[in-house]
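Next up is a structure, given as structure tokens.
Every protein chain except one is present and positioned as in the full complex.
Presenting chain A:
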Amino acid sequence: MPMKEIHYFGIRHHGPGSSRRLLAALERVQPAVVLIEGPADCSELLPFLASTGMTPPVALLSFVTDEVGHSIYYPFDEYSPEYQACRWALQAGADVRFIDLPVSVQLAAAVAEAGEDHNADDATDDAGGENRDVESTDTENPDTENTDAASADSQALRLDPISVLARLAGYDDGESWWNHIVEQGADDDPAVFTALEQAMAELRGAIPDDSPREVQREAYMRLQIADAAKKTDGPVAVICGAWHLPGLKAKVSQKDDKARLKTLPAKLPAKRVNSTWIPWTSPRLASGSGYSAGVSAPMWYRHLWRFGQNEASLVRWLALVAEQLRQAGLLVSTAAVIETVRLCHSLAVIRDRPSPGFEEARDATIASLCGGDILWWQQISRQLLLGSLVGEVPADVPLAPLLDDLQQWQKKTRLKSEALPRELSLDLRSEPGQLKSWLLHRLRLLDVPWGEQTGSGSSRGTFRERWVIAWQPEFAVQLVENQIYGSSLAQAAAERTIEKMRSQRQLGELAKLLLAALEAELPQAVEQGFSLLAERAAHTAEGLDLLDGLPPLVDISRYGTSRNLSLAHVNGLIERLAVQASLSLPVAVRQLNEEESTHYRHAIADAHAQLELAQVNDSVMEGWWQALQEVMHSNLCDAGARGLASRLLYQAKRLNEDRLQQLMARMLSPANPIHEAKGFFEGFFSGAAERLLYDPRLRQLVDDWLGSLEEEAFIDSLPLLRRVFSELDAMERRRLLDALHAGEVRTSTAFAVNESLASQWSAHLQGLGKLLAGDKQWMN
């Protein structure tokens, strides 16, 4: 009777408790073949798991080679039962195989659905395709298009019924529930698996019909199991998600199962599907990262796997928490950790739990270690719970998808990887030019500088981009390192840019990243960038930062208009930044040192120029003018800023000459401290020295001021004067000098004939006559 030899093990995906039970059970059963819920056509990749170069977290990745945006990931960490079962089988020399629907079929379904979408919605572009890509990065079940709440619930139930049961029981974390309910006191493994199976049978009885795909998957698995049982002599172990257990054990004739599989889409030809192992990261195992079968806290699960769930491991965990809190800057004493352990136990009693679990540890940590301040917990929780582990994959694993994607792009854009630098001029109005530009921009965002943009400053806003491209061999390696961000260039570039944006605190830099994302056509990153920008803008009180944020934003706005992009929120954001900058400016420019003053002057001048270009709302501009007025009039403000503000107002004819003269006279009067006067002078004239040429009254004021300086003060001011006057070219300097001397000449040169020189005049005239005649002896 071959049926007797089949052992079914329902597991919780990524459940450390499950893994431990499973390994014990496998030891006991010693199966000759281990069948695992996973795509059958990826079985040949399983032996890689035993390789020493393989360090989890890793993911099995399958993707369609000729179409962007269809891929399936199966991530594993060391605590995943499937991973442990594979390792066990490979070490014990047992056969190991995946038995679920092949990826070629799953991907075929995804492609077909995408096609329907495409017909339904003609406007599907690259961006749409990428979005779908994110949606379908789902291990268990790539067809997650139904988003209504009910189906989301049943989806969660299928993926991780344990967690759903745990939540019903008031637990936040499925593993605590597993530990308390499933494992408590049950030393014999079969009892655990039987209990779980009964629970699942009850659950499935209560849930309405399975989706057709679920039925097909189970039918396929049943057929595979029967086939394996027939071909093997020894015991067979079947490892699947607990949910599927009753389905797989159901007695269904093979004929019926085969009939069910008839409606499956035709599988994609082998050359259109590629599967490989790629490194994964611990944060991406978390359910919060968009991975629907993920766990809440990967690092906590890792801890449970390594140290079990007992008193010693709880203490170890709390010590780890304390360590992280200390690194974050909170003073945590050992005594406080001891109290935390006690509080954990007392909380467990109140909550009727046999032993403290994750929630108890968290709540006790907040009350006892963080002084009730949840912010401390939030500060460490990301690093603590999600970690930053990156897996490794041995070198002999087949080609990584990013390189693959790059090859596709190279074919599409006809760009060859040449080592010698070559110039490339792109016309962004044509499709090939546009594609090339996107490719190069995206690669740059991935730190693969294949192309260097030249003359970027002048080309912006026009339809032309100039690049110099040169391929270096190490680019391939750099590209592979980006795999953790996504499987296509577009996705990886977007993810990576978003990550950079998140860590960027400076508004100006953030806006530059946003512009880069726009140029690389990464809509997700752009959207993220906008929301981050809005958020940062609200929280920054730093005047300089606000001013710095304006110019790139105006660039973005102009970029948008020249390409017919709807960037509706940009203008809103510009106006908002302008309002904020206007409000904060008069306070921001107080008490600056010389260096800060220079920074502020540059920032104000840039922001002003851009604001005039951006054609913002009148009321916003009015606010800006008012801010400048306020700066100009306030004695508390930095003199340089006041000088600049008065010039900007004067240029815009918002300050009439008389008032300006009055102000300047006051600022440059000898009673004022010399550094104030210098500051004002520099603020007003740097960048506008030619004012001195055209405005005699100003010139006179400056002249008087310089004349009134003590010698020492004058020498001190020389570098400043040189800075300002060197802006004038030789011709202008000459005119300035002329203008200054003009007055003196007129007054002092009243001509009078000097009789004593009359005799010399005739001699001079004679000499001149000789010279004209070409006589070289003319001096005599």
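What we mean here is this: contacts are C-beta pairs under 8 Å (C-beta built on N, C-alpha and C of every residue); 3 or more make two chains touch, one makes a residue touch a chain; residues count from 1.
Here, contacts and distances are computed from a predicted model.
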Choices "NAD-reducing hydrogenase HoxS subunit alpha", "ABC transporter permease", "AAA family ATPase" or "Acyl-CoA dehydrogenase" - which one is the UniProt name of the chain not shown: "AAA family ATPase"
Omitted-chain contact residue, chosen from A:336, A:403, A:674 or A:736: A:336
Touching the absent chain when the full complex is considered, from A:272, A:351, A:464 or A:733: A:351
Residue of A:11, A:40, A:364 or A:604 in touch with the missing chain, whole complex considered: A:364
Hidden partner chain, touching residue among A:580, A:610 or A:686: A:580
Contacts of chain A with the absent chain, listed as residue ranges: 331, 333, 335-336, 339, 342-343, 346-347, 349-352, 359, 363-364, 366-368, 370-374, 534-539, 541, 576, 579-580, 583-584, 587, 623
